[in-house]
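All protein chains but one are shown in place.
Which chain is which? They are A, B and C, in the order written, and residues in each are numbered from 1.
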Amino acid sequence: MKDKSLVRRITGHRLFMPLVCLAIVLLANLLRQPDFFKITVKDGTLYGYVIDVINRGSELVILAVGMTLVVSSSAGTDISVGAIMAVAAAICCFILSGGQVSVNEYANPYVLGVVIALVLGAICGAWNGFLVAKLRIQPMVATLILFTAGRGIAQLITNGQITYIRVPEYKVLGGSISGLPLPVPFFVSLAVVILAYILLKRTSLGLYIEAVGINPKASRLVGIKSSLIIFLTYAFCGLCAGIAGLVASSRIYSADANNVGLNMELDAILAVALGGNSLGGGKFFLMGSVIGAYTIQALTTTLYAMGVSADQIPVYKAIVVVIIVSLQSEELRKWFKKKFATKKVVESEVA
Amino acid sequence: ADNGDSGDASDSGDSDLITVGYAQVGAESDWRTANTESFKSTFTKENGYELIFDDAQQKQENQIKAIRSFIQQGVDYIVVAPVVETGWETVLEEAKAEGIPVILSDRQMDVSDESLYECWVGGNFIKEGEDGGHWLEDYLKEKGMDGEEINMVTLQGTIGASAQVGRTEGFANVLAENDNWNMLELQTGEFTQAKGQEVMESFLKKYDDIDVVIAENDNMAFGAIDAIKAAGKTCGPDGDITIISFDAVKAAFDAMIAGDLNCAVECNPLHGPRVAEIIQKLEAGEEVDKIQYVDEELFDTSMDLEEIVKTRAY
Amino acid sequence: MMNKKKGRKSILEGTGFLLMITIALFIVMYVIGCLLFADKGFAKPQVFINLLISNAGLIVIAAGMTVIMITGGIDISVGSVVAVVCMMLAWMMERKDVGAIPATLIVLGFGLVFGLFQGFLVSYLKIQPFIVTLAGMFFARGLTAMISQDMISIKNEMFLSWAKYKIVIPLFGRVNRRGEVMYPYIYPSVVIAFLVLVIIFLMLKYTKFGRSLYAVGGNEQSALMMGLNVRRTKLYAYVLNGLLASLGGFLFCLNTCAGFVEQAKGLEMDAISSAVIGGTLLTGGVGNVFGSLFGVLIKGTIETFITFQGTLSSWWVRIAIAALLAFFIILQSIFASLKEKRK
């Protein structure tokens, strides 16, 4: 009896399904190619497919955190995060290179570049927030503006060139430090997740965001500034995109306006959904989104490892996504339960 | 220019300027930016041209729209760097009906009627691929490895892009002549550094003994270099892995000078002057060749790269 | 007295209002274009007609998107569906020697089945439309690559004759540089697009299914409790949309006559933004296909502005399009909130 309730508590937990899905993806690997889980040590850092997943998934995790809040508070998605990543990367490289196409030392202090990039990311987010919260434009349409303009702005900043920062320290954010067992991006994403978690749990912001997302009218009447909350989530999402942009830029020690964060917005939204969050706003599970992000990355890395051609990967991705979301579907579960229940009744009647 | 229509741009203002509409692909790479710059600096008012520039943001639909718009604006010449090779019949016929000559740049067009365009200017991607292959043959011979089993992988460009198709095909031609060459896997890195790096990481985990990496553009080669280093291996002339790349942008010279990259096959983006030459010929009523290759070279670490890079425009 | 005031208010009420703003802004914009680029011939009828010719496919797709958005859903797979439709057409006709008519029927059937599948996931398994169609988007794009990684040109004669058949409008003739008289012309795709628009308009306004779409979008729970079959309504909406997406793809293919992997990337965003500009709400329950037509035309006009301008760098093009889009969206939102205040 007690066991059953424990099982039920575990299976009923909101993170259960997302975790199961991640486990299934990993398990499939174990069967197909056991060396997926082989981890060796190179230069004092761990090395292997699993580490790749953790490493490459970092930007997605960071974006998913911001996206979760946006989805929760405004019942809409921010499709401009990929473009904002490019903008942040561009401004950072522009400042550090002083306008040159390629430099071997910083033209300006590193901190300056990073701070301005993050501020600009937040400003882009704030612009989205202004459109959504103040002008009441539907989120997807509001963010369509920066989605369209973002890469243009990034190109404008870098004058259409890929700007290289060939300074070893610049690669640290997206690389690894010997002595640190895991790549740096993982720690960056960890920091973002912890920061967001503390912000949401130590203050009542999390509650406000959910309330506004579920019923903005009622929230206003209980004294929550709905539009301010929505605005803040977008600004925060922009900030997250800025951080992700810096990591992505550091990986290639350059700003590639066309390709930094390309199509990342879709994966970020997908991560939120795979984490068991409703895109209709309201209740959110931050950890679910994080797990969702790793699930997507695990899938991508797996498919690469299996040698699936990159332009056919989407087919497999689609199939896995459909299976995962179907598994999480309330309706399907109900249907199974009913089938199962009737069977049980029949059995008991026989007995 | 001849006229007939009151709305034509050629009639208004400086009627002695030749109006050229240039439908560019976009600004997706440094190569492309250099290509655009070459056109903008060639077709200036001082040189007797008026350039109407259109950027298609990598979308064919947009280019078709732009060409239709050029026709309505009554330009004298239309230059197109097609996003893709296919699907131009209808709109080119519209241009033909209006009597506007069309010149292609960079990529070719697959049309049933060759008279729909005047000529094509661009690099020879197949030759680039072959050049890369032949360089490798020589290089291996030099190192005395010509008899050995050589394992290689390819980071392909965006599948379907002319550069990808041509370079893959060209290299495959050379590959077929060398029985000891063993192509382990081809995978697309979509012409980007980040993807190139990701794919290379995956290759390195799968195969322990990669000798050669063919990167179908420089950016992917940079990604591959990082991945190789992260895996604790070395590359370049003194390293475990030989890397051949294409395009030869300035950053590639930096990589070769740094000793990370072995060889870069040039893909020349400076088409503007060549197109201007052709237009002058057409204005003079002369015939022009249908296919016009621009000159392209190959660079490797045996050359005096420091000097060469100073002369490079892109 | 109160009543009179109410009567006047009702003119501004309802879905018609945003549509009116959209149309008015379109006209203003077009006139500005004519004045700005008078010397370049912006005012030529063919310039306007080209908007329709180049966007015939998009018009049909936006109509389908409008239907979906009215139910409160979204479909971001349409761009990929267009790609796969074009690829299938090209591949069947060029590689497999299938005739143009059977090939067309097959792709329409494909769209139907694709829509059915997406609709099933959305309405019966209650999976969020964005995610379902995101998966659909991935799937269709990947499928395109699986069919062929080549660029395939369509050379099928019957197909090309459809694509190139000019319907000449014997008005506003002018003489071209060869001394021939040129009349404005349209292609059959424009006629098909308009037919589709009219049919969808009538369906939305005059059939039970059409009204159910609005009811479901307005409040799904209420629609259910009022005795509508919400699931079936949504399912049919996605099936219809799938069909329209493939038909749109067919028209798109008439314009480009080719199939390749990268085709029609981002077309879904064009369709969504066109519908929104035309007054359709992403939240559901409000929308009009003719609004979406004007949405398409407005986006087309913005692009035409930029080609006529003709000196912008690549990045300025993106920024300019976005700026005009922002200007338009913000203006619309201001008008809408003014109306809200007056209420």
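Assume a residue touches a chain if its C-beta (ideal position, glycine included) is under 8 Å from a C-beta of that chain, and two chains touch if they have at least 3 such contacts.
Criterion: contacts and distances are computed from a predicted model.
Visitor: Among "Acyl-CoA dehydrogenase", "Heme exporter protein D", "Sugar ABC transporter ATP-binding protein" or "Nitrogen regulatory protein P-II", go ahead and choose the protein name stored in UniProt for the chain not displayed.
Guide: The UniProt record for the chain left out of view names it "Sugar ABC transporter ATP-binding protein".
Visitor: For the chain omitted from this view, which of the shown chains does it touch?
Guide: Looking at the entire complex, the absent chain's contacts are A, C.
Visitor: With respect to the chain omitted from the figure, which of C:F26, C:Y214, C:F260 or C:F328 is a touching residue?
Guide: Going through C:F26, C:Y214, C:F260 or C:F328 one by one, C:Y214 is the residue touching the chain not shown.
Visitor: Based on the whole complex, identify which of C:L58, C:L228, C:L254 or C:L267 touches the chain you can't see.
Guide: C:L228
Visitor: Which of A:D78, A:E210 or A:D256 sits in contact with the chain that's absent?
Guide: Within the whole complex, the residue contacting the unshown chain is A:E210.
Visitor: Which residues does chain C use to touch the chain missing from this display?
Guide: 2, 6, 10, 13-14, 202, 205-208, 211-212, 214-215, 217-219, 221-229, 285-286, 342-343
Visitor: Name every residue on chain A in touch with the hidden partner chain.
Guide: Contact residues on chain A toward the absent chain are 202-205, 207-208, 210-211, 214-215, 217-225, 282-283.
We adopt the following convention: only the chains that are shown with their structure count from here on.
Visitor: Using mean C-alpha positions as chain centres, tell me how far chain B is from chain C in Å, no decimals.
Guide: Spacing between the chain centres: roughly 34 Å.
Visitor: Would you please write down the residue numbers of chain B that are in contact with two or more other chains?
Guide: Expected reply: 27, 33, 36, 159.
Visitor: By residue number and range, which residues of chain C touch two or more other chains?
Guide: Correct list: 145, 149, 261, 313-315, 317-318.
Visitor: Can you list the chain B residues touching chain A in their complex?
Guide: Interface residues on the chain B side: 27-30, 33, 36, 159, 185, 187-190, 192-195, 197-199, 201-202, 205-206, 219, 222-223, 226, 230-232, 250-251, 254.
Visitor: Considering the complex alone, what residue numbers of chain C touch chain A?
Guide: Residues 74, 121, 124-128, 130-132, 134-139, 141-143, 145-146, 149, 261, 269, 272-273, 276, 281-283, 313-319, 321-323, 325-326, 329-330, 333-334, 336-337 of chain C touch chain A in their complex.
Visitor: If we count contacts the way the header does, which residues on chain C are in touch with chain B in the complex?
Guide: Per the touch definition, chain C meets chain B at residues 39-41, 43-44, 46-47, 50, 53-54, 90, 145, 149-155, 160, 163-164, 174-180, 182, 187, 252, 255-266, 300, 303-304, 306-308, 310-315, 317-318.
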